[in-house]
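Left out: one protein chain. Kept in place: all the others.
Labels run A, B and C following the written order; every chain starts at residue 1.
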Amino acid sequence: MKRPVAVVGVGQTQHSSRRADVNIAGLVREAVDRALQDAGLEHTDIDAVIIGKAPDMLEGVAQPEQFLVGAVGAHMKPMLRVHTAGSVGASTALAAVTHVASGLYERVLTIAFEKQSEGNAMWALSPNMPFMPPLVAGAGGFFAPYCRAYIQRSGCPAHIGALTAVNARANAAKNEYAHLREPLTVEDVLESPMLWDPIRFGETCPSSDGAIALVLASEAAARKGPRRPAWIKSGASYAEAMWVPGRDQVSPLAGRTCAKHVYDQAGITDLWNQIDAAEIYVPFAWFEAMWLENLGFCAESDGWKIIERGEQKLGAHLPINPSGGVLATNPIGASGMIRFGEAALQVMGRAGEHQVEGAKTALGHAYGGGAQYFAMWIVASDQ
Amino acid sequence: MSSLRNVAIVGFAQLPVVARDLHRTSPEMLYPVVRQALADCGVERDAIDFQIAGSVDYMDGRPFGFVAALDVMGSWPPRLDLHLEMDASFCAYYAWLRMQAGDCDTAIVVGHGKTSEGDPRRVLNLQLDPYYQAPMGLDPVSTAALQASAYMARSGVSDRDLASVAAANRTAGARNPENQLHTAATPDELLKTPWAVEPLRSGYLPPVGETATCMVLAAEGKAESMCDRPVWIQGVDHRTELQTIGARDLTQSASARLAAEQALAMAGLQTASEVDVVELFALTPAEELILCDALGLDAQAARPVRNPSGGPLCGYPIMSTGAIRMAEIFRQLSGRAGARAVPGARRAIAHATQGHCLQHNIIWVLGTDRRWA
Amino acid sequence: MEQAQTMEFPYKHSTGQTVGRFLAGLKEQKQIWGQRVAGLGVVVPPPGYSEVDGSEPGEWVAVKDTGVVTAVAVVRDPVDKLHPFSTPFAYILVRLDGADTAMAHVVKDDIHAVKVGSRVAAVWAPDEARVGSMRDIAHFRLVP
Partner (left out) sequence: MANEPPRDPVKYVETHVYLPYHYVAGDSRAGYLRALKDKKILGSKCSKTGKVFVPPVVNSPESFAPADELVEVADRGIVTTFCVVRIPVTGRDLQLPYVAASVALDGASVSIFAPIQECAPDAVRMGMRVEAVWKADGEREGSHEDILYFRPTGEPDAPQDSYIHRL
C-alpha cells in the first residue's frame, strides 16, 4: 500500500432472522448511521462509497446499490459494487482500502448487507440449472463432503464440530448485535438433526438480516477522528479456479497464498504469538479447524487439537471469533465485513463484553464460492 | 493534481458482437478472448498481477455466474482477484486505482454476460426500487423514453434530430467489423421505423447483443514492452446519482457533468472539445445529446469525432459496452482502427454508464502521451 | 442445445415506516403524502431519507391527486407479466400539485393526447381493490 489506511468508524445493525421493521434502505442506513456517528462524521465528509453483497436473488432486486445511492449518501460520488460470493463483505472492504491507499480519497464509506428474509436463501443460492447435474443441496450439501474429507484425513474426533458451535454461541451471548445468542451445550449440538452428514443442524450458520458499515480514512484524516483507529497493516483477496485436478478443497491454495501475502506485508513471522484475536469465516463448524490449518496457525491435521484444548476460547491463547462469528450471525453478503469490523473493534479495544484483553493485532478472514475466494486483512492498534 | 502513476491500455480483445451465440456459454466465450488479449501483448498469464471481472448474476440467470469465469481466466495458481457487479469499464477504474495504490503493475479486466439468455427489459426492471418504481413495471426502454420526452420538451429537439443522431452512429458503425449491426442507415429510413416506446423508435435503439471482452492494463515501465503504442490514461472519474427518476432533472446528466469536469481537470484540460474523439455509451440518441451537453460539446460540431465505432446503437452487449468504448479509443489512438481511423487523433474520451436514465457515469481521458512526468 | 427455464419467486419486501405509511395513506385515506426534504422540497413518493445527502426527512405534507405531466412514454406493445396493462398505455412522470418532485405512474386512456405539460388526475382503485401499493392509484386521466 502506498500510504497508511485506518478504520475510523464501525457500525452494524441488530442482526436477526427477519428485520421486518425496516426495508432494505432502512437496514443499510442503520449500519451507516452508526458507522458515521462512530467516526464523528457526516455523509458530506465521505468521498466515495463501496458496497458489497452476495447474489441479488436473495432480495429480488438487481444491483440494489443503484436504488440505495440516496440512502447511503452516495449522490454525486463514486460508488462501486463488489460481489465475490461469500467473501464479498471482506473483499468489499479491501476495495475501499485501495481507494484510500491510492491517495485519491481521504474518507471512504464501505457497506455490506443482506436481507435474506425478503426471499429464500436455499432457493436463491442453489437453483436447479439446465445442463447442470441436479444434485447439490444448498451450501451445506456442497461443503459437507469436504468436511468429511477433513475429518478422515486429520483424524478429527466427532465432537469437534459441537465444541466449535458451543464456543461460538458462548461468545455470541456477549455480543449485543449477534443473531443467535442462546447458549448451546455439546449435547444439544450432538442431538440436533443431521442435515448433511457430517454436518448437524447445531453446526450450521443461521440465515440472517443484517448490515455493517466501516469508515476508512487516510492517516491525516484518521488523526482528526474522535477515537483511536485500527490501522490496516495488510490486506489481500485471492481467487482460484474450481476444476483444477488435485485442487485441495479442504485446504485451498488460494487461502494459503492469501494468508502468506497478508502475513508478509504485515511483518508477521510468529503467527501463534503475534495474532491476538482472529475473526474467521466459519459457516459450518468443521471449518474452524480446517481454516486454522489453512491459515497456518498449526500444522496440517492439528487444527482440531487447538479446539479440543480450548485455546480458541475467549480468555485463552488465541480467541477465534470472539463475536460468535458466522455460526451465530450470517447475513451472507455482510458476514465477511463483520469479520473485518470485529477484528478492528478488537484492536481498537471497543469490542465490549467480547473484548479480547490487550488485543493489539487481529486477523479478519472470509471465503466464498467453492472455497475459491479468500479475503483477509490484518489490523493493529499501533500504526 | 499531484503526480499519479502513468497507466496504459496495452491490449484488448473481444468477440464480434452477435445476437446470440448458440454454441458457447458465457465463460466459453470469454476463454479465447483472454488468450488473445495476452497473446497480443506478447505475455504469458503469469505476467499479469491482478484480474478483475464484470458481470451481473441476474443477466447470467443464475447466482455466482462469475465464479465459472475463474476457470477460463487462468486462475491457477491463485490470483489477486476482484469481481464487480458492474460494466467492465468500472472494473478498469478499480484496476487503475490499484495501480495508483502500488498494489499491482499489470491487470486483465474482463466483461462477460450472455445477454441473449435473459430478457433485459424484465431483468433491468428489477434495478428500480422495489417499493415505488419497480411495481409500475418500468423497464429501461420506457425510462429512456421518459427521459427522451423530457429532454425533447425542454430542448426542442425533434424526432428527426434523434433520427439524425442515430443515423450518424449507424453510418459510422458500418465500418466496424466487431459490430452487431453493419448496415448504414439514413435519418429518413430510421424515421420510418415503428415506435418502440414513443418518443423512441426501434431504429433509435440497439438490438440485444452478446460478446466477451478482455482489456490489459499496465503501468509505465511494463506497458512499453507489452504494446507498440500504449494508450495512456490521462484522467478518469466516475459519479453516480440518486435513482428516483421523478426526483432528478432528466433533461441533463448531473453525474456525467461532474465526472467529466473531474476527469478533464485530472488530464489538465479545460474542455472536452480539446480531444479528437469521443466514444459515448448512449443507448438512445437523446442520451447521446444529453451527454454532449454534460461534456460541454456542440452536438453539431465536426470535432471531436463522436462514436466512430458506431456506438452502442450498433452493438449493446451488457457488461462489456463500456469496455468497448475504451477499446475503440485504444484502437483509434494506437493505429488499430483501420478504415475508420480518425486522422491525427492523439487524445480522446471514453464514457460508460449504468442504471436507468444515465444514473452512473464514468469518463476516461485517454491519450497517446503520458500524462505525468 | 438450448433450454427455457423461468426464474420465478414471490418476494415480500418489508416496507419500513416511511414507505409503509405512504402506502397505508393510499390504501386507507386515498391520500397521497409527501415529505419535506432539504434541497428537494416536498418529495412524492417519499423514500424516508434525502436522496441528495442521506439526511433525515422533515414533516409529512399532503399533496393533491392532480398534477402536471413532466415526461411521457407511450408503450404500444406491452410486455406480458411486466407492464401493468395488456393494451397500449403511457408511462408518465407527474408532478402532483403541492409536490416538488415527480412520481412515475401510468395513463390508461387518451394516451396519444398526453403531452409534457398536460394536467392529469388520479383514478383510484375501488376500496376493496386497494392493498397498499402504488397500483392503489389505478391510473391517471387527462383533465381539461
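Definition applied: a residue touches a chain if its C-beta (ideal position, glycine included) is under 8 Å from a C-beta of that chain, and two chains touch if they have at least 3 such contacts.
What you see is a predicted model, and the numbers here were worked out from it, not measured in a lab.
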Displayed partners of the chain not shown (whole complex): A, B, C
Contact with the hidden chain (one of C:22, C:49 or C:89): C:22
Residue of B:75, B:89 or B:354 in touch with the missing chain, whole complex considered: B:75
Missing-partner contacts on subunit C, residue numbers: 1-17, 19-25, 27-29, 31, 33, 60, 62, 81-82, 131-133
Residues in subunit A touching the chain absent from view: 20, 60, 120, 122-123, 126-138, 141, 144-149, 152-153, 193-199, 241-246, 248-250
Interface residues of subunit B (partner: the chain not displayed): 20-25, 28, 31, 35, 45, 58, 61, 70-72, 74-76, 114, 116-119, 122-123, 126, 130-131, 134-135
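Note that only the chains that are shown with their structure count from here on.
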Centroid spacing, where centroids are CA-atom means, of subunit A and subunit C in whole angstrom: 39
Touching two or more other chains - residue numbers and ranges from subunit B: 129-131, 133, 242-244
Sites on subunit C at which at least two other chains make contact: 5, 7, 11, 13, 15, 19, 47, 51-52
Residues of subunit B that touch subunit A when the two form their complex: 2, 4, 51, 56-58, 62-64, 66-68, 70-71, 73, 75-86, 90, 93-94, 97-98, 100-103, 123-124, 126-131, 133-134, 237-244, 254-255, 258, 354-356, 359-360
Touching residues (chain side subunit A, partner subunit C) in the complex: 19-26, 29, 32, 43-44, 57, 59-60, 69-73, 75, 115, 117-120, 123-124, 127, 129-131
Contact footprint of subunit A on subunit C as seen in their complex: 1, 3, 5, 7, 9, 11-17, 19, 47-55
